[in-house]
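Missing here: one protein chain of the complex. Every other protein chain is in place.
Up next is chain A:
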Amino acid sequence: MKQIESSLYQIYKEMLSNYLESKNEHTLYSAQQFSKEMIEQDMSPEDMISLHLSVFREIIQYVPDDVEDSFDVLLEVMVGYGLAHREHQSLRDRQRELESELNVAAQMQQSLLPSDPPSNENGVELGLISVPAGKMSGDYYHYMTDDHGRLGVAVADVIGKGVPAALCMSMIKYAIDSLPEQRLQPGPLLENVNRVVEQNIDNHMFITMVYGFYDPDVHQFHYAGAGHEPGFFYRAKTDTFEDLKTKGLVLGLSKKTSYNEYVAEVELNDMIVLLSDGVTECRYGNDFIERDQITALIRKYSHLTAQEIVENVYRDLERLQSFQLRDDFTLLILRRNM
């Protein structure tokens, strides 16, 4: 340390005497480079001031008393800056720590979501994209094909973002996993999930959810919703979109609620679109995106595969809001193709 100090002293002395003699920009440039090294060596501002004074003293031999005394004031002020600087460094270290903790948590969360790509057999094709606004997501999605080729899908949205929302999300996953007998009963499934949510989270957190399954034998989609952003039903024959409206209370509001079950007859190339409100609450400037802008995008890409549709819609919406997601974004499309 003493050695470093004395070599810094020498370097600084050389710079300062150079500058006092020639006043050239080149020396100032060296000083700027030097400052980086000083910061890296954790030299505090007050130490720097003191280094300057001692070097200055040595170079010009006689420093007027007033100048010398003025450094007392400067030093006192710089101690304060030094403290702020060190606090900043420690907060930055802490932030890095938190960030890496969050990365681990985000990976764990990822492992809660279905990892196999959706199978596109059984006459139905699934496309899905889910992008968190931050590191962790408050959106949940689920898909699963049973032994009879029936495909169950869900999208849930925790009101709120980040870590608290993500913690809630994991509860939804376990609730759905623990209800295998209800996979073909959207209404009762939501009733049970509602009970779990109501018992386990406090009142100011809300979760909306839509659950449904497609039965390829009868070409029907059965679904129920809990206060969730309505999806769309696309009729290929007429090339029109309808809202996939559901009636049902947000999860966790009341102990006993029942959820209506709906059925849609699905014809060839019809699409079922489920989404989280991160999709409809996309904003550009001060305007929210309109629902018919979303359907227009889906139509624009409807000649592609379901997966390509959701990816393209996401890309367009992302660009529309200058690549700043405000909310977690989940878009799921199911299309009958046989």
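The criterion applied here is as follows: a contact is a pair of C-beta atoms (placed from the backbone, for glycine too) under 8 Å apart; a residue touches a chain by one contact, two chains touch by 3 or more; residues count from 1.
Here is the rule we go by: contacts and distances are computed from a predicted model.
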As a check of understanding, state which of "Fe-S cluster scaffold complex subunit SufB", "Serine/threonine-protein kinase RsbT", "Oligopeptide/dipeptide ABC transporter ATP-binding protein" or "Polar amino acid transport system permease protein" is the UniProt name of the chain not shown. "Serine/threonine-protein kinase RsbT"
Touching the left-out chain: which of A:Glu14, A:Glu37 or A:Glu87? A:Glu87
Per the whole complex, from A:Asn18, A:Ser50 or A:Asn120 the residue touching the absent chain is A:Ser50
Given the contact definition stated above, which residue among A:Glu76, A:Asp146 or A:Asp239 touches the chain not shown here? A:Glu76
For chain A, enumerate the residues touching the unshown chain of the complex. 46-47, 49-50, 71-72, 75-76, 78-80, 82-88, 90-91, 94
